[in-house]
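Every protein chain except one is present and positioned as in the full complex.
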Amino acid sequence: MTALVALLRRELRLAARARMEWLMPPFFFVVVVTLFGLGAKPNDPQLAAFAPAVLWVAALLAALLTLERLFRSDLEDGTLEQMDLSPTPLVLVVLVKVFAHWVFSGLPLVLLAAPAAAVLGQREALDVLVASLALGTPILSLVGGFIAALTVGLARGGVLLPVLTLPLIVPVLVFGAGAVRAAQVGLDAGAPLYFLAAILVLCLTLIPWAAAVALRNAFD
Amino acid sequence: MTALVALLRRELRLAARARMEWLMPPFFFVVVVTLFGLGAKPNDPQLAAFAPAVLWVAALLAALLTLERLFRSDLEDGTLEQMDLSPTPLVLVVLVKVFAHWVFSGLPLVLLAAPAAAVLGQREALDVLVASLALGTPILSLVGGFIAALTVGLARGGVLLPVLTLPLIVPVLVFGAGAVRAAQVGLDAGAPLYFLAAILVLCLTLIPWAAAVALRNAFD
Amino acid sequence: MTLLRAEGLSIYRGDRRLLADFELRLGAGELLHLRGPNGIGKTSLLETLAGLRPVREGHVHGPGKAAGLHWLGHRNGLSLSLSPLENLQDWCGFNGLPAGGVAAVLERLGLPARARLRACRRLSAGQKRRTALARLLLVPRPLWLLDEPLDGLDAAGLALFAELATAHLDSGGAVLMTSHQPLPAGLAGRARERGLGA
Amino acid sequence: MTLLRAEGLSIYRGDRRLLADFELRLGAGELLHLRGPNGIGKTSLLETLAGLRPVREGHVHGPGKAAGLHWLGHRNGLSLSLSPLENLQDWCGFNGLPAGGVAAVLERLGLPARARLRACRRLSAGQKRRTALARLLLVPRPLWLLDEPLDGLDAAGLALFAELATAHLDSGGAVLMTSHQPLPAGLAGRARERGLGA
Partner (left out) sequence: MNWTWFHRLGSPPSFFRFAERLAPWLGGGSLLLLGYAWFAGLVLVPPDYQQKDAFRIIYVHVPAASVSLSLYVVMAVAGAVALIWRMKLAECVVVATAPVGASFTALALVTGMLWGKPMWGTYWVWDARLTSELVLLFLYLGVIGLSQAFDDARAAARACSLLAVVGVINVPIVRYSVEWWNSLHQGSTILKMGKPSMNLEMAWPLYAALLGTMLFCAYVVLRRTQNEVLRRERGTGWVREWLRGEPGGAGDVR
């Protein structure tokens, strides 16, 4: 318990030291939205139809931006060794780091989603949009964290990172955006949302373990 | 001269260490397009209208992803000290690094833009698209390089400047995508392109010096 | 009683074997000083004994992970953008220890008050090393595995280290350390040397 | 003749003054061994003399940047994902030197052939240090500024360093170095000690 608090405090401190961390995702998000808003003719109804896709892609890419730094510095300065040798299971470390990553990359997007969608002219189904993002972005952080752990040992694993992450999280995007579009055209968005929730639970239970194994693998 | 060659070779080597670095940008295209296509309805003609936006987002992401590593590792392992003490001016080092960054993030996108746009169903104004990317991506690398130099140096507290600099990128994207959009609907794309060219020249002349100063700061 | 025992241990790096069936036993109150040329495999060996690397051949009987030993590698295990105080508090945190004693310990290790609050990036080499060594005092653990702990320590630092190690040995602890420079006067007497390779 | 002269030099870190009007003159064939407790300011001083930090007060008359001196800091200045060979070749490159001699120099510094082609990330601490020291042989420069060059070197490494430094001094060069451990036998005779602070 104290361990958990300590780990969390550490992550937040570190993030607070390196401002870029939490600046990048929202910035990216804003840029993407601006671009797509500009891509369409002024208040083109079509744009509303694309809004969910735009926001989802933005969320997904924003998650990628800060992923590489997730474990690297801790591995290189030897902190990870110390954590591995401590009684706190590595799984917990992973969980906390992923959570912190979500707080700085995913959460802001969830909060920004509704206004952004409005900017893009989407009026209805905003609730579904927010819900889908709230369920989806943690999955992005989890899966991304796993891949980050997998590639942290590599000279420039940063390059492999997106290649490996994106395929894994495409299904999430499919369901997320799908749910919103369904709601927009008046269909029931329940099913895809439940499915997202299911994936989230699945990832939460499995991925931290996988990531911990991957990290230990990186020591070699 | 030899110095320049050596620096360049070094960058390329470092990139080559990650075997897949060079196939990253095409991958981004495929993925961003895939995701976007997925989010949208299957083969919706409207996709074409968004092609420029999609491609510019891919370009931005490709640029941002590798930005963080631009100077950090060289600073932390002390290579930058050695470079600073060598007869080669630091400005040259910055230029080469930024150039390498562009070669791996920007150039491939420029080359792939036309086919990718075609895949998205954009038929007209491909030339403008390519031109805008050719002018825009170097700006992304330059501004990005400056930000990287700043943040690596002002590890403590230097939040303001990045915040001020990041927005520099937005107009570039807006003009870039805007030009294409204009051409698509038959307007004249000349003005925005000239504007891009102007920004590029400006960045090329100013930024390397600024970045070099920022880097020397980083030693303290 | 023995705190650490290795039997028929082989150490691999990549697919190269550095050490073949290596035997070791370390009892309470013993200080073993590992020596050997650069690149012979001291660090790799220590990492394996600490449980940071999988044991491919042979056996290691020791406290193993989870709070049985103190590990100090070439790398200090300090986040450069956090201060010594913060770093050690966090360390206590994820080791489930109260973080109260940190300031006192840093005092004991002679880290100037100002330096304790400065980001580790802005500490001198020796100050970083001292901070890393502070862990040894934060919680008593029977076995110390130290890789080049004397790196970057000044004369006072060496004396201090000798003092700490002696106290630890007297209280029935054991130390396994590598060092290219000779051990400080206080310790040399109690150390058993073990040479690797040529 | 003097290769390096400092007059009324003050060293600041942050807004704290570490050294106040510091005087120094180093002539050809001289070896000056800087000593002092951790955190007194040795590294900062060396960095200032090397020209890596701006001189805030006082004057430094030396070869200054641009190829007048060899600098070796706490950090080795090696890219971890490049091999020693590549690292040194690149160093020659941006110093405008032919890269032919690198292999021979690494040989001279006793880096095993296999290790020369391995990414520096996968070298032992001492092997990295040796690679960094190799620069001293790649091109002769009158002034060497070395910060803890002996860190992580084994016995053979120390002897080797003594040899190189002696040769350098005999050929009219000068060395200003810090080291917490005593200098190797060969050098101790020729060294002039200079203590900082307490």
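By letter and in written order, the chains are A, B, C and D; residue numbering begins at 1 in each of them.
Convention: a contact is a pair of C-beta atoms (placed from the backbone, for glycine too) under 8 Å apart; a residue touches a chain by one contact, two chains touch by 3 or more.
Source: prediction; values computed, not measured.
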Omitted-chain contact residue, chosen from A:30, A:75, A:114 or A:163: A:163
Residue among A:8, A:154 or A:197 touching the omitted chain: A:154
Omitted-chain contact residue, chosen from A:75, A:174 or A:204: A:174
Residue of A:56, A:71 or A:146 in touch with the missing chain, whole complex considered: A:146
Residues of subunit C (touch criterion as defined above) contacting the omitted chain: 14-15
Contacts of subunit A with the absent chain, listed as residue ranges: 143, 146-147, 150-151, 153-154, 157, 160, 163-164, 166-168, 170-171, 174, 178, 199, 202, 206-207, 210, 213-214, 217-218, 220
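In the analysis below, only the chains that are shown with their structure count from here on.
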Euclidean distance of C-alpha centroids - subunit C vs subunit D, Å: 28
Inter-centroid spacing, subunit D versus subunit A (mean Cα positions, whole Å): 46
Subunit A: positions in contact with at least two other chains: 17-18, 155-156
Shared interface positions of subunit D, touching two or more other chains: 74, 80-81, 119
Residue numbers on subunit D that touch subunit B, as the complex places them: 47, 50-53, 65-67, 69, 71, 73-82, 86, 89-96, 99, 119
Residue ranges of subunit D in contact with subunit C within the complex: 13-14, 16, 36-39, 43, 74, 112, 114-115, 122-127, 129-130, 148, 151-158, 180-181
Residue numbers on subunit B that touch subunit A, as the complex places them: 14-15, 17-18, 20-21, 24, 27-28, 31-32, 34-36, 38-41, 46, 49-50, 52-53, 56-57, 60-61, 64-66, 68-69, 151, 155-156, 158-159, 162-163, 166, 169-170, 173-174, 177-178, 181, 185
